[in-house]
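The following block contains the structure, expressed as structure tokens.
A single protein chain has been omitted from the complex, and every remaining protein chain is retained in its original position.
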């Protein structure tokens, strides 16, 4: 396993869906970053299931900060936050021990860990594990805020319904970060939620696309050849369960344009160099160019659905039918949003520290 | 800069477009892998410009293997291959020293390296730098072949023209690996090349999409949480200049499906566990499931075009017009193909070594 | 901070002396390693203070395994073990907030973390932090045992008293691993303990030298150029507070010999290649040669002593006198022993996995 990510700022994740707890260690964060319980709880609440569009498994997410924080500030040492598991109904899962839930990791985990994996509720592959990442991610987001860098993500598509595009980053990002179901057009948001509820009614699930904007990132962040901003962010984003695609700027759409249309012409605005368009999502040559960083993640529909599916019993090596009895989400796009923001914040803290060093943060 | 990638098998890249040479060091490769000059030259020829669809800058790519190879086999020590630069016309570039070519790295490089960057021909950001990666990548591809793993990439879209989809991986991959312009449908390939030539005639450029299939990868490769197969491959792929999107399986298309349609049902085929569909591109939970690994890269149109573009002089901080005089490609999609295969091969050698160790390779 | 170590098997440490708890995450361990609470508690007991030769701060070290273990075996996912802090008397420390204890990290921590460090009881620099390393180290030691690899360390020198040298590794290592005060000659051990008690009576402290032997390590472990066995082990050993020197085989003594005396002649013993002497400590060219791995660590006397010392107040930047009131050890050599074994075990699990892969362990 490789459960650590980042070089100067490193996050290590641990935990299983039905083990004693989930959590993360965030190392390399500068000393002096304020740690605000209210904000951590706010971020956790954005990830928590809610109402008809989510799983009935709801936990208080009472976290324990074991280290790295003193008198309300980071100390510069590793920050370990654990969220003990509370609401775990293992009996829901044990029956199907050897049945591979389609598009889940059950089969590959059994093969890779030789049958020793903690299979209950998806074990280490469960979305539950992201709870720890959101908790420490809140601290990374606070660090970025202090340097005038903000991250905002909206559900640009869900259940086939498209949200409005960004029109005013500054204010819209602030709004998004206070919404459980983060959309720019409330009417579209309601249509999306109807689609989710309808899918659940049909024992089915839906996916969607998340679009993220990062404002205030200085010019020059990203370390080519290999640690391009796209490479680092995509590496982090694909760790989020269900993400199957990542694109920057126009992404796949840019492949259809002529160079004369795709290129972002530079111009002087005040005393700053800006681009007239932002088809490259604020990144040239893998390095931030001062424009907003724009990217999208494709999130597949929740694999767990309450209808019979054909599969195999990988112990007996025979075909079988599986019918999921466990509690599950008809959609995780809206809950994945804050996980995206958290991973992006941690990744940017790492990239910024590589360029500016540790002391820069509290100057 | 972070010019090394990989943990067990590590590649380090170096060089500038108009410096003494470009090259790479491949470390961690097992001893006993055959190193075949004919194959290395073949791979380099697939990257080399050719005819009307490419830049007139053509070099012999006479490489020097400085280390790590003895009597035609890898020795287990780092393999350094250098390709000296020959055909460099620096005068083409020096005039525009402080003019930022739109969608190029000139501006960010100037800012990041405080004016000390080797700006000639894009310096370290030039596609020329991929030559070394293709040379060492050939050795990684040879290693995979010995274990029955093969990689094939076709131009699934270029200049707005779509290629046929894969229909028979085994034979088509072998064909693709011998084609300069890698398509599954020759007629579509001709239409694509016409689009490229037309774009050049209009002083413009085109982009496209590359689709890759990997066959024979064992079950269980990929190291969640963070080093998922998607995360590792995307990290590697975004290092290739002009790639702006990476998606696995159905990618962004999966976001529109219902779970019941998106899920890949398992079934027993012979004594093997397979899936009826492959919407997840052979990856569950970030780990290979034994099906073909399928992904696509979006390649933007070449930023350098032979028409005037508005930009800035980033030294004077004033608006300006740039007209590119240098030699350039109206399209790099077909040339990027072998770079994709090379980076994928190196990444898989790393992931396989993490699971199986070094000694596995020559068993 | 860089609180993670290792590439294939990675340990991450966290915690402060007077925070909520200390702990570690061990990632990359293969699935299927037995996790035995009795053994973990045994290892923790070897680190725990005891009697007149240690600090009166004694804790039960009741650990919590939050993840990575199921049904008594490792699952292949990260293992997080936390040991909550219980017996913390912060008032002992707060008075001297800005007085630098000589040879402690107080001053450098204040400078490095800009005054945000958790200074209580040495914070993250406290030996208390090693508790988590010993807990996860026990699992690494169990993994090595399964492959016939054993580690043993004795106090070769303490308070000026020398222990007997190793005479029979196999049996002596087993004995050492059951001793609180690990020596090969009990009489010498008593003399050492008298020296410790005498030092305490004089408000002083003593240091010593630990000598370690590793048996059963296969030929070929170690990854030159840089990840030599010496380099990896010394990197790990110098993380143990108070270690100021590391030497392999004859170490510094080899510098005085002629080559003809220092060289270890090879010979055939049965069907194995062995060396007649082991002056190189079982390592040639940074790689294990099949002989016992032998090394020594110099442990400085505990810096904290119950007598007045001249120092500075680093806030006021004035000279001062400090008199330590806190609870402390007159010697930590005997307690550091099990930390050495733990770090060596973790380091060897990493090096072995690099060579043999993950699956090798449970074959």
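Read from first to last, the chains carry the letters A, B and C; within each, the first residue is number 1.
Throughout what follows, contacts are C-beta pairs under 8 Å (C-beta built on N, C-alpha and C of every residue); 3 or more make two chains touch, one makes a residue touch a chain.
Model, not experiment: these values are computed from the prediction.
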Taking the entire complex into account, which one of B:268, B:306 or B:362 touches the absent chain? B:362
Contacting the left-out chain: of C:18, C:104, C:188 or C:334, that is C:104
What residue numbers in chain A mark contact with the hidden partner chain? 7-8, 353-360
To test your reading of the contact rule: which positions on chain B touch the chain that is missing from view? 1-4, 10, 12-16, 19-23, 25, 27-28, 31-32, 64-68, 70, 73-80, 82, 84, 112-114, 116-118, 123-124, 359, 362
Extract the touching residues of chain C with respect to the undisplayed chain. 1-5, 7, 13, 100, 102-105, 107-109, 111-112, 124-125, 129, 157, 160, 199, 202, 204-209, 219-220, 223-228, 230-232, 234-239, 241, 243-260, 262-268, 271, 273, 275-276, 279-281, 284-289, 296, 298-305, 307, 309-312, 314, 317-319, 354-355
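One rule holds for everything that comes next: only the chains that are shown with their structure count from here on.
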Find the geometric centre of each of chain A and chain B from their Cα atoms only, then give the gap between the two centres in Å, rounded to an integer. 27
Could you work out how far the Cα centre of chain A sits from that of chain C, in whole Å? 38
Tell me, which residues of chain B touch at least two other chains? 7, 354-355
